[in-house]
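Pasting a structure here, questions to come.
Every protein chain of the complex appears in place save one, which is left out.
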Amino acid sequence: MDWSLPELVSTFGEIDSIFWLITVITGVIFLGVEVALIYLVIRYRHREGRKAEYVHGHLGTEVVWTVIPFLIVLFLGFKSAGVWLEIKDPRRFPEEGVPLKVTAKQFEWNITYPGSDGRLDTGDDFIKRNQLHVPVGVPIRVTLTAEDVIHSFFLPQFRVKQDAVPGMEIQVWFQATKTGEYVLGCAELCGLGHYKMKGSVTVHTPEEFERWQAEEFERQREEAAS
Amino acid sequence: MTQAATYTHPATATGLDSWKVGFWTFIGSECLFFGSLISTYMVYKGESLVGPTSHEILNIPLTSISTFVLLTSSLMMVLALAAVQRGSRRGALLWLLLTAWFGSLFLGFQAFEFTQFYHEGLTPQKNLFGASFFVLTGFHGAHVTVGVIWLLTLWVLALRGRLGRADALKVEIAGLYWHFVDVVWIAIFTLVYLIQ
Partner (left out) sequence: MAITKARAATVTAGPHARGGIWSWITTVDHKRIGILYGTSALVFFLVGGLEALLIRAQLARPENGFVGPETYNQLFTMHGTTMVFLVAMPAAVAFFNYIVPLQIGARDVAFPRLNALSYWVFLFGGLFMNSSFLLGQAPNGGWTGYVPLTGPRFAPGLHIDFWVLGLSMLGISSILGGVNFITTIINLRAPGMRLMRMPLFTWMTLVTSFLLVTAMPVIAVALILLIFDRFFGTSFYAPAGGGDPVLWQHLFWMFGHPEVYILILPAFGMVSEVIPTFSRKPLFGYAIMVYSGILIGFIGWGVWSHHMFATGLGPIADAFFAIATMIIAIPTGVKIFNWLATMWGGSLRFSTAMLFAIGVIASFTIGGISGIMHSAAPADLQQHDTYFVVAHFHYTIFGGTILGTFAGIYYWFPKMTGRLLDERLGKWHFWLMFLGFHLTFFPMHWIGLLGMPRRIFTYYDELGLGSLNLLATIGAFTQGVAVVLFLWNLLRSRRHGVVVGPNPWNAATLEWSIPSPPPEYNFAVIPEVHSREPLWERREATPAPPAPEPAIHLPPPSHWPIVVAFGVLLTFGLFLANVWWVPLGGVALVAFGVMNWAFEPGH
């Protein structure tokens, strides 16, 4: 079991960097506050014969502990805004890669695959429920919608979370860096079955992914025929 | 207002009467309320899936008249307050009743407009325009109704001779409310009717 963030298997490592950066900086402040608190509690506990010092305040000190935190949060704010734009700015979305359509409904994820032509809305599309298969090392461009209520498309190991809102088509992208089995969850309360709304994520090599798509398409066509 | 000191109110830290401070605060709260309703209307402008929507159905000439009626009532309200502060019972009776009458007239226009829309197929359930229009103007109408009842109550007080100079504050507060409701209507008239 991990003791911090789960294993990272996407290219969004900067999210983790930001998280750790903030953890370290604020951790120092936190330790400072707690150490100071303990020191004060011991040092200035009531003792007979010692009177409290009569101090109203000190402007210089106030300025220092206002300005320094201000600079810190401004730094963090702009840094994280930069990372955010990199992930979310539509102008920087990859244009290549595998397009997928993910439709959420109570309580399942329906994923439309483009088939061998690599394009959606063509004859070789097929739908798979609660199973997200993607190739490694290729951008995955997801068009996210919901049929009924709001859901949230959550891939913890990929650092991806995006609400699926009925009536809206939202674009989200990610790129896997490692093959294997991972989880897909719903992070927005969507009703009684919210807890069981989950799926699996399988990251294949590109060749495997092609093979899987072809097999799955064939299988579904035979099923439909019989 | 040289005769403002005709009644005494309990000394306060600011010298302002508490009712006035409280009522201004309440009006501030009401601004946020109507602001949110108007924002909802604006957000949903042009988002209706089916008609009829604003430009097909709003009757600007008619509403201009009702707006004029409501604005006139604000003038009456000013005169009513002046009459009470002067200690003129007859003036108070006349202007309070006229304010209430013009307010009711405005409500009559609104009732007519609502029925008209209903017959033309616009209901709150019909589309987003209907929903946001009726809720916004309906809540404004409810505020006018409360104002009319308030004014009529003051009128009855005046009739019984219980609205003297010392009670000018009561009329002033009612006036604050009345003018506020008017201002809200000007915003609604501009944003809903004029700018389509």
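Of note:
Should a chain be cited, it is by its letter among A and B, assigned in written order, with residues numbered from 1 in that chain.
The criterion applied here is as follows: a contact is a pair of C-beta atoms (placed from the backbone, for glycine too) under 8 Å apart; a residue touches a chain by one contact, two chains touch by 3 or more.
Computed from a predicted model, the values in this text were never measured in an experiment.
The set of chain B residues touching the chain not shown comprises 12-14, 16, 18, 21-22, 25-26, 28-30, 32-33, 36-37, 40, 43-44, 47-49, 124-125, 127-128, 130-132, 135, 139, 149, 153. Those residues of chain A that touch the chain absent from the view are 1-6, 12, 14-15, 18-19, 22-23, 26-27, 29-30, 33-34, 36-37, 40-41, 44-47, 50-58, 61-62, 65-66, 69-70, 73-74, 76-81, 83-85, 87-90, 106, 148-150, 152, 154, 156-157, 159-163, 165-168, 170, 183, 185-195.
Operating definition for what follows: only the chains that are shown with their structure count from here on.
Each chain gets one centre point, the mean of its Cα atoms, and the points for chain A and chain B are 50 Å apart.
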